[in-house]
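The structure is given below, and queries will be raised subsequently.
Complex shown without one protein chain; remaining protein chains in place.
This part shows chain A:
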Amino acid sequence: MSATLLPADRVVRGRRLPEMLAGIVVVLTVLLALVGPMLVPQDPLAQDLLALNEAPDAAHWLGTDHLGRDVLARLASGARLTLLVGAGGAALAFLLGAGVGLLALAFGGPARVLVFAAFDLLRALPGILLAMLLVAALSPGPLSVMLALGLTYAPMVAEVARATHARESAADYIAAARSFGLSRLAVLGRHLLPNLTGVLLTFAAIILPRCIVTESVLSFLGLGGTPELPSWGRMIADAGGFAEEAPHAVLAPVLALSVFTLALSILGERLRAASDPLRDGAP
């Protein structure tokens, strides 16, 4: 509310700058993941035992790590895996939480009780423990981590789906649609869904950075990426033991990860604030 007391242009400029920077960071990182591995001539896995822990120079723009591998090439291929697994986990969480959750809500009865009991159970089991169990049962790797991310964040999405579904279901237009004799699925698909997607997609933007952070934590603990598939978390774990000899090899993935998730969070928060009618500083 206090923002309205400031001159209008200051509000706009003060609010847009972080978001513009965040947007640039996100675009650059996505570009790094998409075309980076093609542009960087070095092989992310090729070891050069004559050039260990070298500081950045013309041949290796970000230097080499403790096995003489090119840090920039690894950063680019790591971006690909980190983004893929993080976004895949968020998509899975969305599909399970919103998809299965809304279907269960539409059908009601035992399906609803059962599905939400399962979400309750998943919520009670801290994500890191769930990931350890899944990785033990399957095997360490990107797919197990994606599944763990999906199962960890699905209950949060389902909770939002339940709250918005309850709010919209009370509206007159839904009662009208029901009174025409439309089936539950038709009410859900034609009338509820268009009004729920905005809120749910905003929430997806909020959980995306969390998924990427969790993916990195799991990879850092050795549950995610394998040596052949470097993800940023794995790179940090690998290079962490050589922080004294080659700080650049640790700092590159640490900074890339932190700045990228920070940028995603700023954009997600902005999206949430813009779609929330009770946002602070609303005119």
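The rule we apply is simple: a contact is a pair of C-beta atoms (placed from the backbone, for glycine too) under 8 Å apart; a residue touches a chain by one contact, two chains touch by 3 or more; residues count from 1.
Methods note: contacts and distances are computed from a predicted model.
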Undepicted complex member, UniProt protein name, chosen from "Cytochrome d ubiquinol oxidase subunit I", "ABC transporter permease", "Response regulator" or "Probable tRNA sulfurtransferase": "ABC transporter permease"
Contacting the left-out chain in the complete assembly, out of A:Met132, A:Ala177 or A:Leu193: A:Met132
Option touching the unshown chain, where A:Leu143, A:Leu201 or A:Leu221 are the choices: A:Leu221
Of A:Ile24, A:Ala46, A:Ala59 or A:Leu121, the one touching the omitted chain in the full complex: A:Leu121
Sites on chain A contacted by the missing partner chain, in the whole complex: 2, 120-121, 123-129, 132-137, 209-210, 213, 216-217, 220-223, 236, 240, 243-244, 247, 250-251, 254, 257-258, 261-262, 264-266, 269
